[in-house]
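The other protein chains are all here in position, but one chain of the complex has been omitted.
By written order: A and B. Residues from 1 in each chain.
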Amino acid sequence: MRIEVEDLVLRYGDVTALDGITLTLEEGKIYGLLGRNGSGKTSLLSVLAAFRRHTAGRVRVDGRPVFENPQVTSRISLIRDVGETVDIGTGEDVLYFAEELRPNWDGDYARALMDMFQINPKQTVKNMSKGQRSAMGIIVGLASRAPLTMFDESYLGLDAPARQLFYDQLLADYMAHPRTIIMSTHLIEEVSALFEEVVIIHRGRVVAHEERDALLAKGVSVTGPAAQVDSFTAGMRVLGSRSLGPTKSAMVYGELDDAQRRKAADAGLELGPIAMQDLFIHLTAEDGAAV
Amino acid sequence: MFDDRSPIYRQIAERIKAEVMSGALKGDEQVMSTNQYAAHYRINPATAAKAFQQLVDEGVLYKKRGIGMFVSPDARERLRAKRRESFFADVVDPMVAEAKATGIPLRDIIRRIEELEGT
Partner (left out) sequence: MRIPRLLIANGMFALLLWAGFYALVTVLTIGFGLAGRLTHSGWEVAAQLPRWYALFVGVALIREFMPMYIAHGRTRRRFAVDGLITVTLFAPFLAALVTLSYLLESVLYGLAGWPQALTRLHLFTEPTQLPLVFAEYLIEFAAWIPAGALMGAAFYRFRGNGLVVAIPAGALLIITSYAAMGVQPQVPFLFTWLSFDAPGTPLVTVTGGLGVFLAGLLLTWAIIRDIPLRNHVA
């Protein structure tokens, strides 16, 4: 389920949620989609899942347009907190309809997951706790076995142990039944090891799209005497900096080659990594611009 | 667990190398499959695969088709030889530089080393 998006625009009235997204996602990988609230994550996923039609540009999944195209949409699943697939009657009812509508549905797996998350199938979903309701959403997402499976922050209602259970189940099922998975999240540190590639979106545009490790490698903190730091980082993309007395720490985005590393060492500067979360914060700072 | 200090696949490779060096993993012993590794450490299987491939390229592991990944019989020796090569550049030289920076006379270091030799 390869995804190809070209100059994608989505407007709601006078709000532009997606401002010209161009992106290609190869099939069979786990992608992390990071972005602040209102960055366009939900909009992008909604368009990919044909929940709404885009305003301009091209969207192709598996080489074909998505909106109202049953051969494609039947192979796509998007689970979000709105709970479209779960706010119907009891847990059993949810599975009842999913079984009819989802071609790859695995009911035994769904029931086993409900046991694992300790959900009573006879309970009405709307009366369940936030955690259990979130779990129902995840269960539908996993058991649907859609070749393109997406989760839009749908696991935030789960407590930490339940989230770990979700990550473990997700990994296990992904390895047993390979498919394309996209997860949008705020809990970056917790999940980032699961991602093969990361897409960062900000103000409706793609700000970064890298292999996870490559993205991390591009973040470097440069610490030392302020003047030295400034001259070293001149011409580089500086995401931000902090000063404490005469010492300055600048965060730079971009790969440093061996020559640059030696130059830094010679100037008495210390180079260090930047945690994924901090990279994200700085790449999506309000005064940051798209690449 | 793995942190953000360096690419995860490199951390995995380092960890396995450490286990080989310490003898925890012996020559011709089978290692976990990439999927098992990914599941156990909760990381993406492609990342685990990358690490294992690097170790295969370096001769630390070898693949037996249809069975799995094994530690090379000479892996430990290889790694130790490499460590020996870089020992002076990676360990001794920085130590001497540090000593000079902190004002410790090299004679004191030599004496200390001689003491430790006995143990």
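Observations, loosely collected:
Just so it is clear, a contact is a pair of C-beta atoms (placed from the backbone, for glycine too) under 8 Å apart; a residue touches a chain by one contact, two chains touch by 3 or more.
This one's a predicted model, so the numbers in the text were calculated from it and none came from an experiment.
Although it is not drawn, the missing chain touches A when the whole complex is taken into account. When the omitted chain is restored, the residue from A:Gly83, A:Gly204 or A:Gly219 that touches it is A:Gly83.
Touch with the chain that is not drawn comes from one residue among A:Glu4, A:Glu27 or A:Asp93, which is A:Asp93.
Listed residues A:Ala146, A:Leu215 or A:Met251: the one in touch with the omitted chain is A:Ala146.
One chain of the complex is left out; on chain A, the residues touching it are 42, 46, 49-53, 67-70, 73-79, 82-85, 87-89, 93, 96-98, 100-102, 144, 146.
Throughout what follows, only the chains that are shown with their structure count from here on.
Averaging C-alpha coordinates per chain places the centre of chain A 33 Å away from that of chain B. The touching residues of chain A, when paired with chain B in their complex, are 29-30, 164, 167-168, 171-172, 174-175, 189, 192-196, 212-213, 216-217, 273-276.
On the chain B side of its complex with chain A, the touching residues are 2, 4-10, 35, 38-39, 41-47.
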